[in-house]
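Omission of a single protein chain aside, the complex is shown with its protein chains in their original locations.
And now, chain A:
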Amino acid sequence: MSSRGATAVLSRASRIRSKLQTALEATVLEVDDVSYQHAGHAAVKGSSDKETHFNLNIVSPKFEGQSLVKRHRLIYDLLADELQSGLHALSIVAKTPHETNPSE
């Protein structure tokens, strides 16, 4: 199977996943499409985009020593193209490996 065919049908969810995984070396990376919860609300009404809202749960060593604002900014920067092309909102949980498992 050629990668060309695969790219064409790649969903936003998988693009988000691969962009974040590559850059953040995440040990946990959950990408949940929750667009259905927001279908028809004021801001996305009339939009043809189906994948607009995601919940992200990310554990990455790259968040070490970074404030929440900086962690979120990092994620927004990585997903800038998606935000330009119809991704509307993200709900983000961003933790360091240390914060999820303080005993280690």
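Everything that follows uses one rule, which is that a residue touches a chain if its C-beta (ideal position, glycine included) is under 8 Å from a C-beta of that chain, and two chains touch if they have at least 3 such contacts; residues count from 1.
Here, contacts and distances are computed from a predicted model.
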item: Omitted chain (choose from "WD repeat domain-containing protein 83", "Peroxin-7", "Possible replication factor-a protein" or "Monothiol glutaredoxin-S15, mitochondrial") - UniProt protein name; value: "Monothiol glutaredoxin-S15, mitochondrial"
item: Option touching the unshown chain, where A:10, A:28 or A:83 are the choices; value: A:83
item: Hidden partner chain, residues of chain A it touches; value: 37-38, 41-43, 68-69, 72-73, 76, 80, 83, 88-93
